[in-house]
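Let me give you the structure first, and then I'll get to my questions.
Of the protein chains in this complex, one is absent; all others appear in place.
We call the chains A, B and C, going by the order they appear; numbering starts again at 1 in every chain.
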């Protein structure tokens, strides 16, 4: 496949500059802190995504390469054993240096060197440079989503309750009633097949047998979730997996993350500030354990990732109706019930390799494969996912207790019980 | 189905007395300790299996039931929220009372009351009593296996290296060379179907699509595992899942559990005492992470549980050739390569409900379903599993880092790579 | 000083056999468990005190010495770096072997070898053997007290509430009213001076300046302590040291250890079983933090160790009125207000070396000196201290949060405020 240098340059510029735009509303101080291990300081995201291009591409393809700052290789390697020693992840928030402006200078310098390389590298290098640059850009888009969710945590965790952007017009029409749609099973094909970019973990396309099943055409709303809460959802162990119940006890979970009980009334912290719960919007910031308990309470279940993918292929209403990062709502919205966007939905599938999985070559073999243990698959993207990043075959994954992502619920059920 | 009271009585007597026989070689002190949370004191096993019959059956069906000792209901409930408060699991080893002889008296009393109930309960109660008694007996058999593995840990953890029983004659013939056998895939049926006892988690029988695949007719041996060790298996992160590599670092894993390096020579602690490694016997006491790393190093992979079950149906050589608890070897043996016995094999499948899974009714709904998170499936039984307890559809499950069970490896591979 | 061999033998026999007598009421199982790190299994005490004689004396002085069991040197060394590696303290309760009877055989064998050595060692060795044997016997007496308090913890921690011995006649007369006695200060001598045995930490006698002060002739009673509790003692931070208040919060302290609120009525677990609080008996099982908070609430203070020693010299009514181990009450008693016995009293003095302190020679330098950090001094002995072990100069010491010893309060005050 021939590479279009100017299209790739354009895409590089667009994605790289969006990352900085996402940080524009922040104070310098907001770039520095790490309230929990999961949440990285925004300036770390700015630097790490840049390190990726330097380490994975420039170091190999740039003529007379010299490192921008050798210490940055230590500071901004995330988890690649192949790339040597790293600063400990849980200590990212104790580093005041490099400063934000030093990190932005690092970005500018690497951007310039990358642009020059894209212009000038030999034709023989170009295919590989383009392949790696595409990975680097998709990597950066993943960090754009993390940036949004990490900023939300940093703000929501602060008693001063800073606001990321001002409130937007919301669709106040009542959402249409959720319906369980029947999907035909059989031996189905699952996974990515095609020539465009997809992660190694989406491949190869492979056969899966599934029974006919039911799946909701709507995400579970805050209003529905509050019924679960009112019905003692958080106090009745019968709905919960044992590990989930342990978390309820030890973490004191009584509601989704960011919900707060103000004198008997539930409110939620959003990137647009603290406000009342909108019962019509999809519930977000719940763990797999909560999603599973809700489904149990509702007499239904979560879909497997194969079921979700098969259903999405026939029911998805298209990216144009989805609430994604580009829409700049930074929050799940009512009446946006595409299978894509709004919130990632927890599936009942644990993260494991597809039959015939082949990890990315070289150091990037560490990108996905080594994390295939102890995590659950989420599907569909969220209001923090870039539109040109998401696909029906996209596999996201987190430990079942994580709540800081825009994660929610789409119910499924057996056809015959 | 009509219940044969005398056959059930006989089975009750046999299984209950075997539990006590397994403890016969122990000193009183050996019954008391709990070196790690996973390992329960033998007297706790003796009491808990008895509590099960009292709580689940006698309390409901015995005329004029009075508790043997109300405090025992608190002390010997393992994890049933439905049965109320419990003594904390990790504190089982701090209870010197009830003494071993008090626990044996408890067993004798409940045995007598159970036998009387089996004789005298009304025909209308009998079916339910028999159903629950059968669960109680299978439950007790699971604890027989745990007793053996817990005793092994208690002994191996003691610098005085006590011996459970004396060494037995071993088959010293070199094992036949392992062969990868081809198994045909397609839409296959997996799970238990029939009228005999099986756990809720083995049902319902359901369809799974699998590709044609290869699976070894032999378990991985200690000799093969030592090649992995000599080749730097424990020091090369490339073979490991990230969570597994973390365990290697923090736990200092360099070999299977119970292996010990004496002046450069590996030995192992067994229930028959400390001795040299026999390269011909199946490797045991490894975690899922180690099994997965070994398979990666070997250029192969672990089977899924569906693959294992399908393969076992055609390749299994029968219970009579298997090394099981009844054979009293208390250790994996060479040349016993049935798909059953010797060591449980880790599969690549995480523990989740089969499509259409219906938990056991009532309080026993907690028996299996709530643990379907964070664990991996093992198949096939071990040298510590009773012969009339194991089945090809049997699903065992442990967290991927656990090593104190007789757990090992059977390799699989794709037909076309 | 010449050594009387037969007197020393007699004392050796008496003390060694008392240790075993203290264990006589125990079941074998009671010897094995370690519910918290502070509490050692009784069989460990039996073995460790024996190891002390073998390691410190026999190994050096016995002709043709061979170790009883070399592994015991590893298992029963408590904290002596000089004596090499040790089994970890917090893991003492996971060792089922050696069994109790093996430990008693070890005791018998070492007793016999010690007796023979005391008979047969050369005159030139005798002084040193006698010196070390005397240390060994005082060491064993310390472990007799620990045995009693550890057994109490083991029993009180068990919901079956075992009883060590049956209840005794108690003095039910109301205690005389406590009086604050005035003691004259000045430059006073503190510490041990004389030829009999005393620990290195009691020496040398040295001068201390103290002001005139007041000290109570009575221990604080349970009734007085309940007034503190009723007055919100455990909920008002103003009475507490910051570290103490942290413990109140994190440990949930609401009363002394072993007190339990049964339907609004306080009861206490004793070695004689569970019973109502006797308001007339001295309060016990409180931490330094609680003693200090009580004194603050009462408008008084704790005595320094120098004040206590000076006061005890003039107010002590003699060992014959004290409630000590030999009296076999195993519990503090009313109307026993000698400065000795009943409960150790917390002083306001931290544990530090006396001016001119010289540690014991050789390996026994580790006996006391290295612990002079982070601990508070207690004085006076308790109902678990042997009568011929306690002295007015005796310094006991524990971390300020410890509560499982028989520890209580004697109030002091400034003369002029």
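Note that contacts are C-beta pairs under 8 Å (C-beta built on N, C-alpha and C of every residue); 3 or more make two chains touch, one makes a residue touch a chain.
What you see is a predicted model, and the numbers here were worked out from it, not measured in a lab.
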Which chains here touch the chain that is missing from view? A, C
Based on the whole complex, identify which of A:3, A:18, A:75 or A:365 touches the chain you can't see. A:75
Filtering A:60, A:97 or A:328 for touch with the omitted chain leaves A:97
Which listed residue (C:77, C:348, C:382 or C:405) would be found touching the missing chain in the intact complex? C:348
Per the whole complex, from C:151, C:208 or C:390 the residue touching the absent chain is C:208
Residue among A:68, A:87 or A:367 touching the omitted chain: A:87
Touching the absent chain in the whole complex: find that residue among A:157, A:236, A:267 or A:280. A:157
Over the whole complex, note the residues of chain C touching the chain we left out. 79, 81-82, 187, 206-209, 211, 237-238, 240-245, 289, 348-350, 352, 355-356, 365, 370-374, 400, 414, 417
Please identify, in ascending order, the residues of chain A that touch the omitted chain? 27-35, 43, 71, 74-75, 87, 91, 93-100, 154, 157-160, 162
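The criterion applied here is as follows: only the chains that are shown with their structure count from here on.
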Name the graph shape formed by the protein chains and their touching pairs; answer line, ring, star, complete or other. line
Chain A to chain B, mean C-alpha position gap in Å, rounds to 38
Counting in whole Å, what is the centre-to-centre distance of chain A and chain C, each centre being its mean C-alpha position? 59
Suppose each chain is reduced to the average of its Cα coordinates; what separation in Å results between chain B and chain C? 46
For chain A, give me the residues that contact two or more of the other chains. none
